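Here the complex is missing a single protein chain, while all its other protein chains stay put.
Now for chain A:
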Amino acid sequence: MSKQFQFKLVLLGESAVGKSSLVLRFVKDQFDDYRESTIGAAFLTQTVTLEDQTTVKFEIWDTAGQERYKSLAPMYYRNANCAVVLYDITSSATLEKARNWIRELQRQADPSIVIALCGNKSDLAARRQVSEEEAKKYAEEEGLMWAETSAKTGDGVNEIFTAIAKKLPLTAPPPSARAGASRPGGRTGVDLNKQTTAQPGQEACNC
């Protein structure tokens, strides 16, 4: 019998750094050259299996990077077990933004949150503005995980998620990632102390 865990992961970072692209690569192993900017938040899931056959299921919230939606981000990172903060290695301004996000997470998010800093678009090393050393040094100071990735080529993508999975506390039961478990039989909107009317079979499927 293998163990399975479930964690909530949130992606943060300046618009166009490649958050949605990174998730798409991780979840579907695809890449689009032209992606629309995210206006909202997308929910996806992906499972990674570790060497000891433990499976870790990520419930991923991909957020909107545009400044005007910044105030909504806390809604999506609350209760998150881990966060991936992205910057684009070809733009030092995006690292600045990433630092802001990290500061905010350290202040506002669950104190046990695992944070990974990711330099994306490593395939564009020719236009690099952020050196590996600089980012790595910052990550070490703050006690963050760090890696460079390319959603385009896939380099480093699975590795960073697997590394996060290993870093997560796999011994204790995970905190319930999502308040209202979205499973059948979850809480309902209306409770009218309805008594059993003729709806046999509604209790089906606890199997």
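FYI, a contact is a pair of C-beta atoms (placed from the backbone, for glycine too) under 8 Å apart; a residue touches a chain by one contact, two chains touch by 3 or more; residues count from 1.
What we mean here is this: contacts and distances are computed from a predicted model.
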Matching the hidden chain's UniProt record against "DNase I-like protein", "E3 ubiquitin-protein ligase parkin", "Geranylgeranyl transferase type-2 subunit alpha" or "28S ribosomal protein S22, mitochondrial" returns "DNase I-like protein"
Where the missing chain touches chain A, by residue: 1-6, 27-28, 39-46, 53, 55, 57, 59, 61, 64, 68-69, 72, 75-79, 171, 173-174, 178-190, 192-202, 204-207
